[in-house]
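With one protein chain held back, the other chains of the complex are shown just where they sit.
Which chain is which? They are A, B and C, in the order written, and residues in each are numbered from 1.
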Amino acid sequence: MKVGFIGLGIMGSRMAANLQKAGHDLVVYNRTQSKADELVEQGATRAESPEEVAQQCRLVITMLSTPEAVEEVALGTDGFLKSLPGNSLWVNCSTVNPSFTIKMAHHAKKMGQRYLDAPVSGSLVPAEKGELIFLIGGDAADVEQVQELLDVMGKETVHVGDHGQGASMKIVNNMMLAQAMASFAEALKLGTALGISEEKLCETLLGGPAAAPFLNLKQTKILKRDFSPQFPLEWAHKDLHLAGVTAYEQNVALPSLHATKELYAQAKEKGFGEEDLSAVYRVFLSEGK
Amino acid sequence: MKVGFIGLGIMGSRMAANLQKAGHDLVVYNRTQSKADELVEQGATRAESPEEVAQQCRLVITMLSTPEAVEEVALGTDGFLKSLPGNSLWVNCSTVNPSFTIKMAHHAKKMGQRYLDAPVSGSLVPAEKGELIFLIGGDAADVEQVQELLDVMGKETVHVGDHGQGASMKIVNNMMLAQAMASFAEALKLGTALGISEEKLCETLLGGPAAAPFLNLKQTKILKRDFSPQFPLEWAHKDLHLAGVTAYEQNVALPSLHATKELYAQAKEKGFGEEDLSAVYRVFLSEGK
Amino acid sequence: MKVGFIGLGIMGSRMAANLQKAGHDLVVYNRTQSKADELVEQGATRAESPEEVAQQCRLVITMLSTPEAVEEVALGTDGFLKSLPGNSLWVNCSTVNPSFTIKMAHHAKKMGQRYLDAPVSGSLVPAEKGELIFLIGGDAADVEQVQELLDVMGKETVHVGDHGQGASMKIVNNMMLAQAMASFAEALKLGTALGISEEKLCETLLGGPAAAPFLNLKQTKILKRDFSPQFPLEWAHKDLHLAGVTAYEQNVALPSLHATKELYAQAKEKGFGEEDLSAVYRVFLSEGK
Partner (left out) sequence: MKVGFIGLGIMGSRMAANLQKAGHDLVVYNRTQSKADELVEQGATRAESPEEVAQQCRLVITMLSTPEAVEEVALGTDGFLKSLPGNSLWVNCSTVNPSFTIKMAHHAKKMGQRYLDAPVSGSLVPAEKGELIFLIGGDAADVEQVQELLDVMGKETVHVGDHGQGASMKIVNNMMLAQAMASFAEALKLGTALGISEEKLCETLLGGPAAAPFLNLKQTKILKRDFSPQFPLEWAHKDLHLAGVTAYEQNVALPSLHATKELYAQAKEKGFGEEDLSAVYRVFLSEGK
């Protein structure tokens, strides 16, 4: 049985490669087609459009960076959803906002298809190693159907609840992630202003009770000023934006989230959007540092 | 050799008790005298004023909750500093702002005394178990002199650097702590608004890459609505305030810190100041929840 | 020539009444039909759907409270846009975000119609008195066509520029409005905490150099705790939200805007959404005040 895979960026390319290595037959599509070359060389079938994917598969995985991109490949003029055989399964691993993913679940249902929201926790390295954590919303039977594939790409599956709750868990997780990063950037700024070296601050704070574990991965990036992306800053900013929109929809006030969001907005405005999210620290650095 | 201990609140009482158990002879003072009773029953000498402590010791430890309280016991009309024998050592474990602790170091020096800023990382439980982490600013020789006592009260000593740098490291650590707590509170708020239970959110987020390790200790508090203080919210608020004042003094902008500070201010305004810092979550709960 | 008018809430009902009084023949539609009764009694034609409006008019004015509502009446199953005679003019007075209004302009053009974004500055009282200010984006010839009608409903027309720029000017104006209100609420809170009466604060601050002129209208509301809506708080919150979304789209960081937005979110969460925007002050008042 062939697996359709749409979206071969930083994350999707690694996830698809792991599926391929585990023996799964892939039909792949990416807007920038060259990103599919390596998978195709290894035996995957190249589709010229999302629709072509649907014509060859009953299971489609999407891994895209924005709700707009997901909507386009699913429901656009050459979208895949209308061309899938009845009762197929769409596993959407993209990080999108809960109300959007619920809308996609409704579209799928209306068109006789099944849907899982299955965003992942973990960035480049866990994607490569097959150590992602899947946060899933949808029916247990559908999760069961793809459990084997999820186990190839990840190390853990959390079935959070109904449609939308995978996306919901992901968005609150990423809120915490982005806030922890910003908080550490501010700690570094104040600490160095007070005369402590970045090395000493990292050594003392990271691994301690107040530092989120993922921050350990950012130490080298910060000390070496190497902000090559593991998790691009503009995605973190997008997630904070979607969390803000969700808070508005849910009639909830989240003051700290919004203050942090604007720090990332400043970083993006300064041109650091495609760097790693740890580049939020660059907002606090003078030119040339 | 007698050890003076001033300040017997949640933290100080446990630290002094550990010194006593290890065989150290204590001279103790607390403004509310009854808090010294237990130590006195176990053999400590009660002083009627900070000055009386100084008349019996060449080593004084202070553990107080605000800069104002420290200034009062050290330099007030019956303060200890003027009555210490020359070349005594004052170890100030109170969490205060860097510029204040540097001022105290100057006062001490001018009066012929030695000074260490030695705030601790860790709250009630580590204090009780002798598992605090000391963050120290001052001369290495002075640290060496008290290393044995620090090892009784704590499990680790970080000599950060010169006078003020212990306080500096502490304040940036507590910024991160308070921000991680607020960020988790916002995650719980948005997550529950989206229909996920607090239990599921705690189970999935805590222990994960985005959650500061100390948050694990707050799970029961939140789920049981038991906000009895380990680290009182008003202290967290005070630390954020002192971080804000320090940022002003250092000409540094810290937007996220300030947004978080105002969340704690709202919590305090609602009357949760003496509860645990995790009660910042109560800002997000409706009445009766 | 008949004028279609869709949306008869606080603002629309007054604007339509002024057109009627000036002798214009109206075809009116409102989702809650009873809101059209008075206009119908005075001679307006009631339409059962937006589509029915289009079947009788070549000029349609919309005054609705959200982008979603505008999209529904224009493009929904019984939307008016598809049924208008070619080259009709849609004047959209609703406050919506720039990217949305530009999308509507494109839809109109594609369907052979003309479009103006024409949001208004001014709330209930100016609407009633025909003293609104129109902020317009679109073609000068189209503005000219409706100038006479605008002059009935308003006292001034500002032709800001191309499609979208009326909406853009409106949204930045309302940002300033909502921020001025929040800033005054905070000033009242701090001032009263310091022992100055609300009366003295209003008397000294309002009319002074630092107070936006519209705040004068809010004095009685605040002193009498009469928060009946002139400009509902939930609309102010919506405008701040749309400004935030626009800032995201434009890659612009606006930290103060977002902090203010969350104050309004707190007010709305507490149940003050349908009160006047000055009820943001209630966030700062204790229960029973």
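Structure notes:
The rule is short, and it goes like this: a contact is a pair of C-beta atoms (placed from the backbone, for glycine too) under 8 Å apart; a residue touches a chain by one contact, two chains touch by 3 or more.
These numbers were taken from a predicted model, which means no experiment stands behind them.
Contact with the chain that does not appear here is found for just one residue of C:Ile10, C:Leu75, C:Leu124 or C:Val172, C:Val172. The chain that is not drawn here is touched, among residues C:Gln147, C:Thr204 or C:Ser228, by C:Thr204.
Of the options C:Pro98, C:Pro119, C:Gly138 or C:Pro229, the residue whose C-beta touches the omitted chain is C:Pro98. Taking the complete complex into account, residues 241, 244-245, 247-248, 251-255, 258-259, 261-263, 265-266, 268-269 of chain B touch the chain not shown. Contact between chain C and the unshown chain involves residues 98, 121-122, 133, 135, 158, 160-162, 164-165, 168-169, 171-177, 179-180, 182-184, 186-191, 193-196, 200-201, 204-205, 208-214, 243, 246-247, 250-252, 254-260, 262-263, 284.
Methods note: only the chains that are shown with their structure count from here on.
Put simply, the C-alpha centre of chain A and that of chain C have 37 angstrom between them. One inter-chain figure worth recording: chain A and chain B are separated by 38 Å, centre to centre, where each centre is the mean of the chain's CA atoms. The residues of chain C that reach two or more other chains are 255, 259, listed in rising order.
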